[in-house]
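Sharing a structure here in structure tokens format.
All protein chains but one are shown at their positions in the complex.
What follows is subunit A.
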Amino acid sequence: MASPTLTTGTPGARKGPGPRRVRRQLPASPWLFAAPGLLIAGAFILYPFVSTLVNAFTDRRTLVPGEFVGLANFRELLHDDMFWIGLRNSSLYVLGVVPALVLLPLLLALLVQKNIPGITFFRSAFYTPVVASIVVVGLIWVWLLDERGLVNSLLETLGASPVGFLSDQWLILLSAMGVTVWKGLGYYMIIYLAALANVPRELHEAAAVDGAGAVRRFLTVTVPAVRSTMVLVAALSSVAAFKVFSEVYLMAGPNGGPAGEDTTLVMLVQRTGTGLTGRVGYASAISVVVFVVTVVLMLLVLRADRKEES
């Protein structure tokens, strides 16, 4: 389907007309194939990455090139309350979201694993939130959790008093976590489904013959069998959770809720580094912290994995 585009895309690659000369492929052609991908990766991912590392040690601003200032940005970070708020919120996000995203999708996968009638419909339906844009999802939940929204009017109908989901600093963060979990459930469910398909049936049967109940079988057969997938999900979801931006931005507002108390690190990067007066250098220093924590999180998850194994 894409081949017509391709034929017109790189006419230069049409080489080596004679059948016998094919053996000596023109040395440039492999690089021609890889060039577009390498160019984009280099110019828009790797170069910005390196320049982030460099900028972190300068006082560069959007319109001012800036000079080398050594560790000044990082020293300033230590005394910046907003940075600590951001670090706290992003870390809390990992703690709140990761356990839910490791466990709930696994249970959901077990629920939709058996091929009972209509199950493909349920699988697809559970995946729908993954397909929707985070903006759509965020705005849907902003309306649901509104002071006069559906959740509160249901609570009122039940006789409870309305909850200010989107006005209290901690409830905003908690609601955003809920939205992240809600949107991620279907995605990780599919990952778990693939893993569950590889659990040998003999194990389950043997356990059932031994008289193990459902819970017991879950803990002694299922969990060990999908453990590597659980580690994968923990790694993927913890890195994603630490870099959270959209959910909190939409639910707490661009300024991060009451007195900015809901600001996450990536929100802080966005707020500090953009605009005509953007402090590129300082925002880059915060980005470097994001990189470092991301790497540490990955190592922690992998290390926990190894420890449990031995």
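What we mean here is this: a residue touches a chain if its C-beta (ideal position, glycine included) is under 8 Å from a C-beta of that chain, and two chains touch if they have at least 3 such contacts; residues count from 1.
Operating definition for what follows: contacts and distances are computed from a predicted model.
**Student:** Can you match the unshown chain of the complex to its UniProt protein name from these: "Ni/Fe-hydrogenase cytochrome b subunit", "ATP synthase epsilon chain", "Iron(III) transport system substrate-binding protein" or "Carbohydrate ABC transporter permease"?
**Tutor:** Result for the unshown chain: "Carbohydrate ABC transporter permease".
**Student:** Of the residues A:Phe68, A:Trp84 or A:Phe291, I need the one that contacts the missing chain.
**Tutor:** The missing chain is touched by A:Phe291.
**Student:** If you put the missing chain back, which residues of subunit A would it touch?
**Tutor:** Touching the chain left out of view, subunit A contributes residues 1-3, 5-7, 9-10, 13-17, 19-20, 22, 25, 27, 29-31, 33-34, 36-38, 40-49, 51-52, 55, 62, 108, 111-119, 121-122, 124-129, 131-136, 139-144, 146, 148-150, 153-154, 156-157, 182, 185-187, 190-191, 194, 197, 201, 204-205, 232, 236, 239, 243, 245-246, 250, 254, 266, 269-270, 273-274, 278, 280, 283-284, 287-288, 290-291, 294.
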